[in-house]
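Removed from the display is one protein chain of the complex; every other protein chain stays in position.
Let's turn to chain A:
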Amino acid sequence: MAWAVAAVLGLLLLLGSPGGCGGSPGPPRDSLREELLLSPLPSGDIAATFQFRARWDSELHREGVSHYRLFPKALGQLISKYLVRELHLSLTQGFWRTRTWGQPYLQAPAGAELWVWFQDSVTDVDKAWKELSNILSGIFCASLNFIDSTNTVTPTASFKPLGLANVTDHHLLRYAVLPREIVCTENLTPWKKLLPCSSKAGLAVLLKAERLFHTSYHSQAVHIRPICRDASCLSVSWELRQTLTVVFDTFSIGQGKRDWSLFKMFSRTVTEACPLASESKIYVDISSKTQENELLEVTPPPLSVHEASVQGDRRTYAVYDLLSPLLFNVSRSLNVQLKWKRPQDSLDLSTPVLHAQRYVSGYGLQTGEISTLIYNTHPYRAFPVILLETVPWYLRLYVHTLVITTKGKENKPSYIHYQPAQDRRRPHLLEMLIQLPANSVTKITIQFERALLKWTEYTPDPNHGFYVSPSVLSALVPSVLAMKAEDAEKSPLFTSLFPSADGSSYFVRLYTEPLLVNLPTPDFSMPYNVICLTCTVVAVCYGSFYNLLTRTFHVEEPSRGGLAKRLANIIRKVRGVPPL
């Protein structure tokens, strides 16, 4: 390496030097908050949800903003170049079992999901979407470059901007799910690199890949949205939320015991907060169904307790503020431990108000049926739900077979948006607004026919089947207790991504299981077999023709005769007849 002493330009800078290199420190224009939420699940597993929020009081779309501090440069450049209003990307391995685990704080479908709202100044949304997904694919090492027109849809009602938006023209929205995507460490590393403290300090120290992927559910996400800078909301700030949810299994990680600690989960403990963070907290969900006896014991004793109403439920959280000097007085590291006071019978599973399941039925390789079951377990309240189905073009839906039944009666949706598929160009999109009566199960069935693909269109390992992306349920679920509106800046991060419309209901988005459908799959070695067979036949024919054409036939005089002739001659000799 050549290296030079740069002493050339002393005089260069004499002219036109701007003053004020040591100016007064203004208010920080960007801030970072990090938090970890540990919530024991009814099944005995434990969910750990990390949220890192970088907030930047800057207008990214203005020309010339190119100086980044806490906000990652790669994402900032992306937003300003492609005029993105909102970007939500999630990469998930595993399936969140809503029925046994309860409502997730951050929902994500299995595989990769990307939905983006563009600014209204974008002229060619499809082109921007294509380029954006390609670049995101590079940033996150994911196969997002496989997003094309055959798996992109524009939902009309299901996905509304989560941040500040006055434009809700759904033509600026693009949504795509890749259910086949497999998430692994190569996706986690670039995600961690976007954090200001990387994984060197703060809560991110716990993000050890070998532990995070040894779980039954792993979901990492990036949410970028514009938010109000202050209460008056005259200017815009940008918010980047990086979230990561993992579910540790009782049996594989916890050795059958339901007692958890940070060390047991992550094989590390927390020693310090990220020095750049303005807030760094660990929340532990210690709420119990019955107020009189607490079931959970948390050590070390929490410094404070926070009560919040989350998803229609009042929850109590033990809070460890890593920035508080009291916390690390006793010991140098913090290892939060959860102990159950008495062996809890696992039968008190409270099923969530809304959950769903989906399956594919039918036999043979020609037709089939997709059935979706939506459960409303609310004892007395009915509420509507928006169902979004995206089905690839090679499953040809018969819309006339769409049947929605609730309690044995037909349920007529109040809104249907159906966009039929075009072969090799776009998928089916079906959006419906369905009223769910109280305490009911709604069954939605639709029949389809399997299309034949060209032989190049089959994915590798086609006998594995083809994935159908999960359907999306969005609903405002009525809550049992009234929630009071809280200041979004003060409340914990996990409560504030989805806006709650009013105090009486809360927003829930659910994803069903992805489906695996077998398509009629040809024998891919057949062409070669056919070639071999026909070639052999042709060659044999050719050989005999060749022999016929090239062989010269001439009458051969019998010289000695065959064995039969000799035998005949011997017999003739014996009989005294002249030989042949």
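Everything that follows uses one rule, which is that a residue touches a chain if its C-beta (ideal position, glycine included) is under 8 Å from a C-beta of that chain, and two chains touch if they have at least 3 such contacts; residues count from 1.
As a convention for this text, contacts and distances are computed from a predicted model.
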Among "3' exoribonuclease family, domain 1-domain-containing protein", "Nucleolar complex protein 4-like protein", "Signal recognition particle receptor subunit alpha" or "Phosphatidylinositol glycan anchor biosynthesis class S", go ahead and choose the protein name stored in UniProt for the chain not displayed. "Phosphatidylinositol glycan anchor biosynthesis class S"
If the hidden chain were put back, which of A:Ser198, A:Ser261, A:Ser278 or A:Asn335 would touch it? A:Ser198
Thinking of the whole complex, not just what is shown, which of A:Leu60, A:Ala110, A:Ile135 or A:Leu162 touches the missing chain? A:Ile135
With the missing chain put back, which residues of chain A would touch it? List them for me. 1-18, 20-23, 25, 66-70, 72-75, 77-78, 81-82, 135, 138-139, 193, 196-198, 200-201, 272, 275-276, 528, 531-532, 535-536, 538-540, 542-543, 546-547, 550
